[in-house]
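The other protein chains are all here in position, but one chain of the complex has been omitted.
The letters A and B name the chains in turn, as written, and every chain counts its residues from 1.
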Amino acid sequence: MFEGILNNVREKTPLVHCITNYVTVNDVANVLLACGGSPIMADDEEDALEITSICNALVLNIGTLNRRTIASMLKTGKRANELSHPVVLDPVGAGASSLRTETTFKLLKEVKFSVIRGNISEIKTVAKGKGTTRGVDADVSDVVTDRNLVETISFAKKLSAGTGSIIAITGPIDLVAEAHKAYVIRNGHPMMSKITGTGCMLTALIAAYYAANPERPLEATAAAVCAMGLSGELAYNRLVQTDGGTSSYRTYLIDAISKLDAQTLEGGLRIEIR
Amino acid sequence: MFEGILNNVREKTPLVHCITNYVTVNDVANVLLACGGSPIMADDEEDALEITSICNALVLNIGTLNRRTIASMLKTGKRANELSHPVVLDPVGAGASSLRTETTFKLLKEVKFSVIRGNISEIKTVAKGKGTTRGVDADVSDVVTDRNLVETISFAKKLSAGTGSIIAITGPIDLVAEAHKAYVIRNGHPMMSKITGTGCMLTALIAAYYAANPERPLEATAAAVCAMGLSGELAYNRLVQTDGGTSSYRTYLIDAISKLDAQTLEGGLRIEIR
Partner (left out) sequence: MFEGILNNVREKTPLVHCITNYVTVNDVANVLLACGGSPIMADDEEDALEITSICNALVLNIGTLNRRTIASMLKTGKRANELSHPVVLDPVGAGASSLRTETTFKLLKEVKFSVIRGNISEIKTVAKGKGTTRGVDADVSDVVTDRNLVETISFAKKLSAGTGSIIAITGPIDLVAEAHKAYVIRNGHPMMSKITGTGCMLTALIAAYYAANPERPLEATAAAVCAMGLSGELAYNRLVQTDGGTSSYRTYLIDAISKLDAQTLEGGLRIEIR
């Protein structure tokens, strides 16, 4: 289904510029290397503008934002747009505080995002910011399940149409949607929520997959979501054979991403098109 | 001895807001998840004020402080006080530089701490800041041992009476004291000092344990100290069965915290009341 996508990442080594939070930044850098990409972190306004121009993609993650980094995100995002680089937004905690919500809105207004990835709460906040989903709150509950799947797919497609961005909603069931097509992905494992950074890592993975496959953006995004979820499953299979706990699981997760090949990915996909 | 305390953490999933140093922040987040809590990091002044209001506890760790984060710590600490959230101070390096010492004093003056956790040098600096321990320097040497245990217990109880905070002094022997009661804890392993962040992780663990057991603050704090020490022992037992070094030990330590259950904790306690 995703022929060539993973191997393109390994062959092209996309350079991904991340303005990201300091909690999970090391995992993000290591996941980019593990998948075949290469990370650069730079958040000083002047430095970030130049660094992004030598990169192939940009990640804006608002996890531990502050005044200084918000300004950098806005300027760097616009520059990446000018350069036609894919730009991926991770609106960590949007909806949980005014600063995060307003920064998300500001970013959405000034930067064109190729992909927006978050959990359902964050993505609902994004929807409010675009004014495209008045009233949707009543329809979409806080975790995507089979019960609300149809509504959530419809919500994601509309949001994609409204924003022009691919929408990736992750949780027990993951959705990757554009205006007229959505992937429903059931890869992943509950242990992934017992370590910090799986969301941040996935956002960076999406940027690398997208940058290496610019002609197939929706598939590249879906492939990255599947790759992360499948790696989470493989990590769990390895964990149960050991004495390990959550920290071993983190190691095994990044290990699995580094060892994942196209055949394993294709064989492990749990995905449908809606 | 600590019936229900550990399980309360796992059942209530306390949300712990940390303004903490960037050296060990990832370990702190992962330990909070491992113990059954949930971490949020936010250090922008405006963001931190709002984030703390949706949390159950606050950690202020001065490990890599700067002007911007000091202001956030002061305001957020006061807000958490207004909300009656437990607030735990980790005065990393207090006594080693003027900025750290003065920031500790400022925090002690403006914020009411539920627990203050540090090594003996840091806690002695705290004592100076409260003006409660004139002359104590001569009595308390730099590591708690059986030789100076009686004096150090007395010092810790007096400091607790003076500050209104539970005092946790960690080292080869750990003390957890309030004005009229102290726990002496002999859990732990020397390997814990060969990795960075065990102190920072423990401070966060205390916040989670306290937040989930607000009616038993002293026991919750002591249980967290025992849980970390026992996990350090279990990690060492696992390490010697492998080729591992210090980095494996870090992994095993967090693994042990994630796998610790109430029965193992009760069975492994090395604690006495003074």
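Keep in mind that, in the parts below, a contact is a pair of C-beta atoms (placed from the backbone, for glycine too) under 8 Å apart; a residue touches a chain by one contact, two chains touch by 3 or more.
What you are looking at is a predicted structure, and each value in this text was computed from that prediction instead of being measured.
Among A:Val16, A:Ala34, A:Ala80 or A:Met228, only A:Ala34 touches the chain that is left out of the view. In the complete complex, the hidden chain is touched by one of B:Ile19, B:Leu65 or B:Leu175, namely B:Leu65. Between the chain not shown and the residues B:Ile195, B:Ala212 or B:Leu234, the one that touches is B:Ile195. Touching the omitted chain from chain A are residues 22, 25-26, 29-30, 33-34, 39-44, 46-47, 50-51, 54, 68, 238, 250-259. Across the interface with the omitted chain, chain B contributes residues 21-24, 26-27, 63-67, 93, 96-100, 194-197, 243-248, 250-251.
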